[in-house]
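Every protein chain except one is present and positioned as in the full complex.
Presenting chain A:
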Amino acid sequence: MNEFIFFINIVVISGAVIGSIYALGAIGVTLIFGILRFAHFAHADMMTLGTFLVLVLTALFPAVGPAIGLPTAFVMMPLAMAATAVIAIGIDKAFYKPLRENNVKPVVMVMASVGVTLMLQGLIRFFAGTGSQSLFVDDRKAIFRIDLPFESASRAIVVTEPQILLFLFLAVAVVSLHLFLNKSRLGKAMRAMSDNPDLARVSGINTNTVVGVTWIIAGALACAAGTLLSLDVTLKPDLSFMILLPIFAAAIVGGVGHPYGALAGGFVVGFAETLAVFNWAFLLRPLEQALPWLDLPNNLAFVPTEYKITIPFFILVAILIWRPTGIFKGKVI
């Protein structure tokens, strides 16, 4: 029983946490690709930037959280999401729009986004240094232990408050995005422009507004993803940059340009990572007593933990070879 609880803690909960983060990032990446037709490599550093905005707000108003009973950083997150959305529009106006208006090739846009990423990394390190920070300035992380009503279960399922907030936020974000894309005029225009930009233009759809809305959604979700990840672990300037590859893997696995695909892809990549680094010997050990001939090695993980990053890379290569359109038949990059 304890082995099973260990499996839930290490694989199911961790996978769901990292999968949710990947999903939030990948939805933004996929929306930007759908509307603007380029891979936005600066997305991860937009996450970090948003998270540092949360840190600043949290340090300024540390008493807000305890008064409400939530982590202060989470209370400040909506403000930072709005600010990040504004910054994202600003970045678009300053760096991407001039290129777009000159009808450059998509690869030029990609290079520009690499430039933006380097710029953001430099700015963040300039103001915040390179060390790790905690988003819990004046409050502490609440940890819940759920004991299972079995005699053989001495361990508890462990889940932290930020993790629960992450799952709730993802659910709310996905439902709102679904309603926006399918019920609102602008949301439908976003789908239309992603489907056929030329026809959108001759239909009289205001493509500049659609582009703006795309940055607002992508920027806000990036800020939320970075903040919720940093609440779970610690905030470092390179935290989000390290998950850029898995996020792109998630977007491509799900089918580029497809928000639900990005959601599914996030969880596929997240669970694949945790399943691959899990030591299966733990789970199989009870079998050893039943089957005397079975001799388990100490470590039965597919991939050592420090090589975790190879998993999304492998998934990315595999999907590009065998199913380049992804699960939901997205666009071929």
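Operating definition for what follows: a contact is a pair of C-beta atoms (placed from the backbone, for glycine too) under 8 Å apart; a residue touches a chain by one contact, two chains touch by 3 or more; residues count from 1.
Following the convention adopted for this analysis, contacts and distances are computed from a predicted model.
**Student:** Can you tell which of "ABC transporter ATP-binding protein", "Cytochrome c oxidase subunit 1", "Heme exporter protein A" or "Carbon-monoxide dehydrogenase large subunit" UniProt lists for the chain that's not drawn?
**Tutor:** "ABC transporter ATP-binding protein"
**Student:** Determine which one of A:192, A:216, A:284 or A:303 touches the chain that has been left out.
**Tutor:** The one listed residue touching the chain not shown is A:192.
**Student:** Can you work out which residue in A:105, A:125, A:140 or A:201 touches the chain that's missing from view?
**Tutor:** A:201
**Student:** May I ask you to list the residues on chain A that touch the chain which is not drawn?
**Tutor:** 185, 188-189, 191-192, 195-196, 198-206
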